[in-house]
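Just one protein chain is left out here, and the rest sit where they should.
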Amino acid sequence: MKIFPENASSYGGEVDFIFWLITGVVAVASVIVIFLLLYPVLTRRRKLTKTQRYQKGEGFRNLRLIYLGILLLAIADFFFLYKEGPTWTKIEETLPDKEFHVAIIGRQWLWEIVYPGPDGKLYTADDVKKINQFYMPVNSVVHMDIQSYDVIHSVFIPNARFKQDALPGRNITRWVKMTKTGTFPLSCAEICGIGHANMKATIIVQNKEDFKKTLTKLYKK
Amino acid sequence: MEKIKKLTWREIPQARLAVWTLIAGEFVIFGGLIVMYILNRLKYESWGEMAQHTNVWAGTINTFVLLTSSYFVVKAHEAAVHKNKAQIKKWIWLTIVCAFMFLGIKSYEYTHEIMHGFTLPGKHLVAEGLGVESRYWSFYYTMTGLHGLHVIAGALALFFVMRNVTKTDKNYQRIEAAGLYWHMVDIIWIFLFPLIYLIH
Amino acid sequence: MNTHKKHGFWHRYFFSLDHKDIGFQYMLTIFFMVSIGGFFAYVFRMHLAFPDMKVPLFGLVTNKDYNMLITNHGLIMMMWLALGMLLAVAGNFLIPIMIGTDDMAFPKLNKISYWIFLLSVILMIASFFMPKGGLGVGWTLYPPLSVGDFGYNTPYKSFADRFFTANTFVLLAIAFEFTSLLMGGINFFVTTLNKRAKGMSLLKMPMVVWMINIANLLFMFSVGPLVAGTFMLLLDINVGTGFYDAYRGGDPLLWEHLFWFFGHPEVYVILLPPLGILAEIISVNSRKPLFGYKFILTLTLIAAVLSTMVWAHHQFVAGIDPRAATVFSIFTIIISLPFAGIILAYIATLWKGDLRFTLPMKWALGAVALFTLLGGFTGLHLGASVFDIYAHDTSFVVAHFHYTLFPTVIFGSFAAIYFWFSKFSGRKLNQTLGNLHFWLTFIFFNGFAFPLFLLGLAGQHRRIADYRQFEFLMQDPLPLYRKIATISAVILILSQFIFLFNFIWSLKRGKKETEDNPWQANTLEWQTSSPPPHGNFKVYPVVNYGPYEYNRPDKDKDFTPQNEI
Partner (left out) sequence: MDIHSSNPGLEHEVVVPKEPDYHGHPNYLKIYLTLLGLFALTVVASLLHNPLIVFFIVFGISIIKGTLVLLYFMHLKWEPTLIWIMLGLALLILLFLFIGTYPDIVPVQRYLVPKA
């Protein structure tokens, strides 16, 4: 049984790794908690006699064991942070050199993908606009200028493990690098009105020659 | 000033404790508004020009009126300590007059601004394409308006407490509790005044 | 003061000044709201699993209906059930009697807070019947959408058109509810500080009193900016101030910040009172002192302060500065530590105890287990900002917050109701029905929420009316998971009728509770008659012992009431 949808981006594997890392550590912690919880529940159903009565600090003997628990969790926590930090920096904080640049503009209830025109620059008069069809070359860094006309939308590409809200009034540039060709879904993950459920686009990842052909076809129109 | 030791928290009367808690809550509400205003103000330099269109003199007089009213309220509180009903009545009525003066000047100011066309964008927006600057006036009306509501609430509280205390001849500590609220209204204005009117 | 008069219906349910009656008023109002919220949940869950079916009792669900249902389900459950049940109801019932006093510090203020609460409920219900239908923007009310078609793009509408909309009414309802809870909170705080019984020092207060008060203060401090923000959103809708309108330099992100600046501490506001309730129940039922009273208290205070610094983890992908997100991620992960300490302290209380598996204890253990294992630990997944990129706004988040909120709010409330029912009514709840209710709720809650984790990991995003448009979400096991979740949710909702029947029947016909102190508990509410008279105590207690002194070696019985001499 597969848990995640097929990974098709360069950083998707790292996101999955963080998930499995945390899940693994948490599984161990869960076993410990389940033991701690079940042991008294299963064994302590008898009446205490007077001599067995409570002495101060009894239980886990004393607080030290709880401090140990907190310390272990703290170590695990900071280990997660240490592991995920570089990935976060890679995905969100840095922009590798671009090989292709598009603008994704959300509006109720469709995605407008704006491709640079023959001059190769975005935001010029010869830009080409396509509704809900996002062509991109495989194995190359694609910058996406995520924008919105009206309300908040969210670009969600499950196969790339990528998500970014599109806010009216600002331009957010993020990048993605798809490693597999094929078609992948792109949906809106932030509620944006009645048509929210219908708001989806298709990502068509092509190898570089096919992509060039597609571009020329787009320019002809 | 005589030296008096601090109260411990067990000794504080419950009305006063309640009003102090309320004041802390109000600080956060107004503080939230002020923080948002400051953030926007830092972002948009053009708001400084808008601030020049405010009526500084009206604001100045209003500050003076509120400071004076605060003084009247402490005098009323001093009278309440000695259970002097006539004095209580005198000082609180003076405070309420101050509140009305404040509101009168405020409404003069609003009329002035609206006549000069500094309105909320609402209706005209699409036609005239008002932009970033219009939101200065949004903040202006929201902050002063909310403060105005507090002035009214404070004046009402003082009035009812005064009536209650002078009629029943007990619960004199309520004068102080209502007075605390009034001082809070004053403090908020002390911060709103420079933020809205003075910094260009 | 102690003369108990029989009062008429209106006097008891509307004009009463007694804290127990006001608590009961709150409780009935909240039961009413929950039944609406639960019904909404039933309708949209049915629609998700069986998209083309006419849902019984509702009919065909359109996209618009669906948005409205999820929005109002969220709002009702978060704002009215969780906040109301755990601040207003628990505070009203427990605080005065547990600190050994007759009533609130300001009984009239208490009554007025209930009226304002009722007004907010009425406004909320009225919002469903506005000309344009109920609000359908998600319970977070993100602005450009919640301002509706009153923004830049559309021509001016008359004031009546703007005012009589669900948007305005819901915001007004929220504003009034906050007002009510703030007034109630001030009342609780003053009561706790000023009206404690003689000898009840702060460190002899039961944990639940502490927790409710910390939650109240946290609520008071964090809600302020949102009150201002709600006011601004109302003005945006009704007079067009444009605070959140990007085309006038406003910023939707500002609302997100204000909302979550309250919204995250709110989670802890909701969490702390049930933790207090669990402390009471676990300690009583393991016949042992609560482990590390001061330790738990310190951790709670630390967590309360920390909780105001983590809010932006709800906005990791909302366009905030990624470097700021790193800081918030660190704080988020750190805040798991105090709660780990608290849970471990509860577990330590169980160890070497003399456990009694009474009904409240079952609810309490269930709550601890589910909250820790599936609620708390998945919080680590989401707190790690990288995985949150993927999991944000998917069913994973839905499952996570149902696993944190359901065990605390619902299990905690049921634990409290099963624990204090006999004190409140003088009658016993039926145990068989209670056991049935517990097991059905426990099993089918898991059956409902766990598949959502798997669906979320498969990439199912939230708030979609019809998943058939997304092929990758219709691959094989996923529709089955949705059906399992739906069927479990329906059984979960149905099994609450067992409770409702038990509650109403036992209130009128249940077995009389003969003892004042059936659980042999220490705290003061058990040291008066059941139900307590108006004014709570015949003779006001003088406190000599701490709240959790069970099994003292120097005593004959295994409990020592706080007011024992």
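A, B and C are the chain letters, set down in written order, and residue numbers restart from 1 in every chain.
The working rule: a contact is a pair of C-beta atoms (placed from the backbone, for glycine too) under 8 Å apart; a residue touches a chain by one contact, two chains touch by 3 or more.
The structure displayed is predicted, hence computed values, not measured ones.
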If I'm reading the header right, one chain is hidden. Which shown chains does it touch across the whole complex?
A, B, C
Taking the full complex into account, find the residue in B:73, B:146, B:165 or B:178 that is in contact with the omitted chain.
B:73
On chain C, the omitted chain is touched by residues 1, 100-102, 105, 193-198, 217, 221-222, 224-225, 246-247, 249, 251, 253-254, 257, 261, 308-309, 311-312, 319-321, 323-324, 328, 539-542
Please give every residue of chain B in contact with the chain that is not shown.
1-4, 6-14, 16-17, 20-21, 23-25, 27-28, 31-32, 35-36, 38-40, 42-43, 48, 56, 60, 63-64, 67-68, 70-71, 73-75, 78, 81-83, 172-173, 180, 183-184, 186-187, 190-191, 193-195, 197-200
Tell me, which residues in chain A touch the chain that this view leaves out?
105, 147-149, 168-171
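The rule we apply is simple: only the chains that are shown with their structure count from here on.
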Quick one: which chains contact chain A and chain C both?
none
Based on the averaged CA atom positions, which chain is farthest from chain B?
A
Centroid of chain A to centroid of chain C, CA atoms only: how many Å?
29
Dist(centroid_CA(chain B), centroid_CA(chain C)) in Å evaluates to 35
Multi-chain touching residues of chain A, meaning two or more other chains, are none
Flagged in chain C as touching 2+ other chains are 247, 249-250
Touching chain A in the complex: which residues of chain C?
63-64, 66-67, 136-138, 142, 144-145, 151, 153, 246-247, 249-253, 286-289, 291-292, 295, 317-319, 322-323, 325-326, 329-330, 333-334, 336-337, 340-341, 343-345, 347-355, 357, 365, 368-369, 372-373, 377-378, 380-381, 384-387, 389-390, 392-394, 454, 457-459, 461-466, 469-472, 477, 550-553, 558
Help me check something: in the complex, which residues belonging to chain A touch chain C?
1, 3-5, 14-15, 18-19, 22-23, 26, 29-30, 33-34, 36-37, 39-41, 44-48, 50, 53-55, 58-60, 63, 65-66, 69-70, 73-74, 77-78, 80-81, 84-85, 87-89, 91-93, 150-152, 154, 156, 158, 161-165, 167-170, 172, 185, 187-198, 200
The chain B residues in contact with chain C across the complex are 9-10, 12, 14, 17-18, 21-22, 24-33, 35-36, 39-40, 43-44, 120-123, 125-126, 130-132, 134-135, 138-139, 141-142, 146
